[in-house]
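Input: a single structure, listed below in structure tokens.
All protein chains but one are shown at their positions in the complex.
Right after this comes chain A.
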């Protein structure tokens, strides 16, 4: 299914956004988040952005105080996922204007809608920034 989950976590390890593409119970979600966040936050800048965890791998990237973590299947292209993360950040940046952690906190649902435009069923379906953002703007107006 490609992408299994997308997590946004700040430096303190608090979750700022969690989107799952497979159903997990709440307990399993928080357990998984705990494990992965601990693993990724412990790594430094010089180390690579891929962590193997159980039967899938996590591709992560850090922007300022926020970590973007994407859990993907083993044969997913890691570099493409890194590009996807960057695309997400750019889209948010364009929408919010100089996006920061607070924007995401207070407009969580917008980020969710943005992700819905980009990913369906764990497949990346849209990679064009304006295609991603126009529906959002329309919806805000209506």
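One rule holds in what follows: a contact is a pair of C-beta atoms (placed from the backbone, for glycine too) under 8 Å apart; a residue touches a chain by one contact, two chains touch by 3 or more; residues count from 1.
The definition used in the following text is that contacts and distances are computed from a predicted model.
Trainee: Write down which listed name, "Vacuolar protein sorting-associated protein 35", "AP-3 complex subunit delta", "Pre-rRNA-processing protein IPI3" or "P-loop containing nucleoside triphosphate hydrolase protein", is the UniProt protein name of the chain that is not shown.
Mentor: Answer from the UniProt record of the missing subunit chain: "AP-3 complex subunit delta".
Trainee: Can you say which of A:11, A:38 or A:112 touches the chain missing from this structure?
Mentor: The missing chain is touched by A:112.
Trainee: At which residues does chain A meet the chain that is not included here?
Mentor: So the residues of chain A touching the missing chain come out as 1-2, 14-18, 21, 23, 26, 29-30, 43-44, 46-52, 75, 77-80, 82-83, 105-106, 108-109, 112-113, 116, 120-128, 131, 135, 138-139, 142.
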